[in-house]
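Down below is the structure, laid out as structure tokens.
Of the protein chains in this complex, one is absent; all others appear in place.
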Amino acid sequence: MQPIVDPFPLSPWIPGPFSLIAYAFAVAVITAILLFVSSWLGEKKPNPEKLRPYESGVIPTGTARLRFPVPFYLVAIFFLIFDVEGAFIFAWAVSAESLGWTGFLEITFFIFVLIVGLFYVWKKGGLDWRPQRTRK
Amino acid sequence: MTIYSAIFYLLAALIIATTALAITRRNLVHAVVYLVISFFGSALLFFLLGAPFLAALEVIIYAGAIMVLFLFIVMMLRIEESKRRIFPLSQWIPAAVLCVIYLGMLAVILSGIEGDMRLETAVAVPAAFSMWIFRHGWLAVEIASLILLVALIGALHIGRRPAAADKKEAQ
Partner (left out) sequence: MNWMAFTPELTYVAMAAVFLGLSMAREDHRRDFHTALVFSAVGVGVSLASAGVTADLFAESYRVDLFSQVFKVLLACGFFLVVVLCNELSGVKRRLHPEFYLLLTTSTLALMLLVSSVHLLTIYVSLELSSYSLYVLVYLRKNRPRRESTVVHYFLIGASASAVMVFGIALLYGSTRTMYAVEMARVLPSVISQPAAAIGFVMTLAGFFFKLAVFPFHFWAPEVYEGAVNQLTTYIATASKAAAIALLVRLTALGDSSAALAQVLVVLSIVTMTVGNVSAIVQKDLKRLLAYSSVAHAGYVLIGILSMNPAGYAGAVFYSAALVTLKFTCFMVLVKVAADGANITVDELAGLHKRSPILALALMLSLFGLCGIPPTIGFIGKLLVFTAAVEKGYFTLVLIAMINVVISLYYYLLVLKAAYLTEPKAGLPPLPVSAGDRLLAGTLIVLIVGIGFYPDPVIQIARSAAAVLL
């Protein structure tokens, strides 16, 4: 058996720092200009009505820091899990053609497992929106 | 000092500063925002060191999804801006001990390196990374899918409270 010696294909890298620096510089300059111009040109006559949070004309009640129900949190976790799944699919997608059918089968199994998982969560009511779900 | 090392040290300083800010803030939302900046710094560092795919994942998963999760926890717990530190001083002691151990280890590792070591700049483009992982490491990818499945089941059962608790809250 011949072990694979460092199969990671590394090619020499000469990054073009100019584009990165130019881009960062442009971002900084434009942000600075926008902030400066809006504070310079804008009129400042604050009153309580103006300082109130904008809620499409509805007068806000209570604090914005209310407690979120747990189902939202569950959905955030599911999002995280499927986000990680997405990362694997990106990895496959960038060289899908050269990976060929073998790669396709590999990613199919991967996605299939996760779809079964999604179906499981769905079936078990994990995606139910109502906080107080009545179960039998 | 080349331009790359200048950028490297700048980013490293940014990461250390924002991470330090993140763990010392008393307002949790501020802490999360500093952590997001720290993750962006790490992503740039990965990019600088020639791992663009890793940089993208750092932004998508860490700065994106995981920070959303953190924000949800902050919102769920309804922690007011408290006078108390998030981490009481008694918890800093074990952390400090671990830090000392870690620094000691780092010193030992560095002492073992003789002479100058030049970091060779090389890049692993996403396509090359993908070819490697799906040609040589695809068993690990399939196992990862099972981990995600188990995590999904676990999140559902551990994260969901019994219906009785919800009812109590609704009343």
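Think of it as A and B in the order they're written, each chain with its own count starting at 1.
One rule holds in what follows: contacts are C-beta pairs under 8 Å (C-beta built on N, C-alpha and C of every residue); 3 or more make two chains touch, one makes a residue touch a chain.
The model shown is predicted, which means the values in this text are computed figures rather than measured ones.
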Contacting the left-out chain in the complete assembly, out of B:Leu10, B:Ala95 or B:Val150: B:Val150
Footprint left on subunit A by the chain that the document does not show: 1, 3-6, 116, 119-120, 123-124
For subunit B, the residues touching the chain missing from this view: 105, 108-109, 111-113, 135-140, 143-144, 146-147, 149-151, 153-154, 157-158
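Note that only the chains that are shown with their structure count from here on.
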Averaged-CA centre spacing for the pair subunit B and subunit A, given as whole angstrom: 15
List of subunit B residues in touch with subunit A within their complex: 3-4, 7, 48, 50, 53, 56-57, 60-61, 64-66, 68-69, 72-73, 75-78, 80, 121-136, 138, 141-142, 144-146, 148-149, 151-153, 155-156, 159-161, 163, 166-167, 169-170
Of subunit A, residues touching subunit B in the complex: 4, 7-15, 17, 20, 65-68, 70-74, 76-81, 83-88, 90-95, 98-99, 102-103, 106-107, 109-110, 113-114, 116-118, 120-121, 124, 126, 131-135
